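Note that one protein chain of the assembly has been removed; the remaining protein chains are unaltered in position.
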Amino acid sequence: MKGFRALLVAELRVFSRDRMGMFFTLLFPLVYVLIFGFLMGDIGDVDQAHFGVFFETDAEEVLLRQTIDDTGSMHLLFFDSQANLLTAITDRRIDFGLQWDGVALQFYYDANRIQENFAFEQAARAITTEFNLRRQGVSRSLPVEEVSVGTIQSVGWYNLVLPGILAFTILSAGLFAVSGHLTSMKERNILDRLIVTPMRPMALLSAIVMIRMAIVFFSTLVTLAVGMVVFGLHYDVNWLRYVIFVILATLGTMGMGTVIALLVRRPSSASSLANVLAMVMMFFAGIYFPIEFMPSFLRAVSRGLPLTHMANAMRYVTGVVEMSEGEFWSITFAMLGIAIVLFPVLARYVVRPTRH
Amino acid sequence: MASATAKMAFTMKVSQLTKHYGQTKAVDGISFTVPHASVFTILGPNGAGKTTTMEMLEGIREPDSGEIEVFGERLTKITRSAKQRIGVLLQEGGFEPYLKVHEVLTMFASFFHRAIPVGDILAAVELTEKSGALVRTLSGGQKQRLAIGAALINDPDLVFLDEPTTGLDPQARLNIWDIVSALQARDKTVILTTHYMEEAEALSDEVCIMDYGSIIAQGSPKSLAEQLGEETLIEFRGLDVSARAWENLQLFCKAARNDQMVITLETDHLTDTMEALFAWSRTHDFKLRDLTVRQPNLEDVFLSLTGRRLRG
Partner (left out) sequence: MKDILHIARAHITTALRERITLFWFVVFPVFLLTILSLIFGKVGNEGEISFEISLINQEDSASSGFAFSDVIAGAFHEMSTTVDGALEPLFSLHTLDDATDSDQFLESELTALRRGRRAAVLLIPAGLNQAVVANLLQPDASTALADPVRLQLFMSDSNAASTYASQIIQQVLTEIDRRILVEMGRFDDNQAIASETHWIGGEGEETSYVDFVLPGIILMGFFVNGLFGVPGTILFNRDRKVLRRYWVTPLSVARYLVGFGLGHLTLCAVQFVLLYSLGVFVFGAAIRFASPASIGLLILAATTFMAFGFLIASLAKTANGGMATANILNMPMMFLSGLFFPTSGLPVFMMVIVYLNPVSYLLEGLRHSVGVQNSTLMPALTILLVPIGWILLSSLVTSRRLKWDVER
């Protein structure tokens, strides 16, 4: 037991001295979360948009102005000529514009702002529809009520993205703990030297796992806190399930890291391969955009990826989505299963002499 | 040009070459001449200034003062044009791991105005079958042969071989010795450093021993050994020699030393010392094991001059 504690302390020291490792495990997710949060925050947010209007004629001007005011809370700017309106678009002083000539509603958009135009077009549609109804003194016949069954008041898209990023953090940490840290120890023959001591390999492994797990845990908590404080995101965390899931997922991803370490011949290639796989998974796991946006064959790929399910589980334990008990526990036990199967393999890998 | 070189008495003459590092004088105004078509060996313990000297002569370190006369030109440092006719085998160096052997040699060939066909060099260093192999797949010995090939690709008139056989197996070492002989046969001049005494003795025409930044001896291996006079050395294994026995041992020889469990006696009077030794062994009940009688060699010269072993 004394030896084990010494291993724990040693492993912690190694980690804290490895500044690069520390940066990547702790700071990197934070930097990532911050940058993404700010970048994606306002995309397509029509309420913040600048809308330019040019009334060529004053026919029905009042009605149109009222309609515009009632259909959205964009910042309105008025122009006195078409030329000025169009220049304002190209200069990005306004996001989109409207010219009313008494015959048709001419909407102008910047052809190149393709990531944002869909929201502006939607606003334009709403204005057109409402204007037409009011002109003819008609109101809608279909009464429609939109009801959200979401569990929390989501504060925008980023609310859903963050738990996915947490899942990715766990995945990277687990993968690199084995396919980076352990494989580099193997390559530098540190493992060989440790094996000849009376310390059992499982003890070394456990020490590494425990330290990494603690760090991952801490990292996810800090990330959550940053999300809530800086971006005002809402979460309703089920702490028991959160802890269970993070622990078992970390173990499971370490198991996955073992598979990678076994596949490559040179230990140093393991971290490159892990990097590649993590990056690819990140795109297909439905973290940044819904799976529904992918072509059907890619959707199938997505459903087969561990990260997809991990992201879902993280969204569940942070209270963002609902999930059936069955699904949550199957994912969690699948992670555990991977770990149980692969840890003995990992222990043998640690012991196996390095082939040169 | 070739005939002009042949008529030169020396290929390189070094005068008052100096290099300081702060207060330390790494190389303290050394001078020597390297005869044409000779194998000139520089020996010295670590820190003697030998490496720095080699680096200055190879053109990768600038001397603080002094002159180098090479190929008839007097220079303060080795210039790029001088390098056209020089070949260097560095003590340590790498090659691009993802290049093939012949690609490496072709690339090095392009650095010079004049180069030997790559195929010929490959044959000379026995790497022809490995011509298409990636550098990263080569063994240590093969990499060394490649390095020698790169050093000879420009058919240099002066070749620097910095510890060419360190870490190689005996067969590989002999191969390199053959290459050195072949170079000599073609009128090339070789400047060599080594940690192996037998290599220095076998290959060198001229040896220069450095220590503390200066040259402390220079000459052919034979003449250097002769400097130790009529001396003969007697060696035997020296475990468990009592202090009193050791004292008595000193009485009948010129000098005695015990290092690495080998006792060495120096004497100018072999027969007398031998008789006294046998008596001593009977008196102290000491069994003489691995008893050897030999003439001093370069290692001994080195030891007596510097107090340290060649392989340090």
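Letters A and B mark the chains in the order given here, with residues in each chain numbered from 1 onward.
Just so it is clear, contacts are C-beta pairs under 8 Å (C-beta built on N, C-alpha and C of every residue); 3 or more make two chains touch, one makes a residue touch a chain.
Note that the structure is predicted; figures quoted are calculated from it, not measured.
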(request) Check the options B:83, B:269 or B:284 and report the residue that touches the missing chain. (result) B:83
(request) Return the single residue from A:35, A:190, A:225 or A:300 that touches the missing chain. (result) A:35
(request) Kindly state which of the options B:62, B:96 or B:230 is in contact with the chain not pictured. (result) B:96
(message) Using the touch definition from the top, which of A:16, A:66 or A:132 touches the missing chain?
(response) A:132
(request) Would you write out the residues of subunit A that touch the absent chain, in ascending order? (result) 20, 23-24, 28, 31-32, 35-36, 38-43, 48, 86, 89-92, 103-118, 121-122, 124-125, 128-129, 131-133, 135-136, 138-154, 157, 159-160, 269, 272, 276, 279-280, 283, 289-296, 298, 312, 315, 320-324, 327
(request) Write the list of subunit B residues that the hidden chain touches. (result) 51, 55, 58-61, 80-81, 83-84, 86, 88, 90, 92-99, 103, 106-108, 110-112, 134, 147, 150, 154
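Here, only the chains that are shown with their structure count from here on.
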(message) Please tell me the distance, in whole Å, between the geometric centres of subunit A and subunit B computed from their C-alpha atoms.
(response) 64
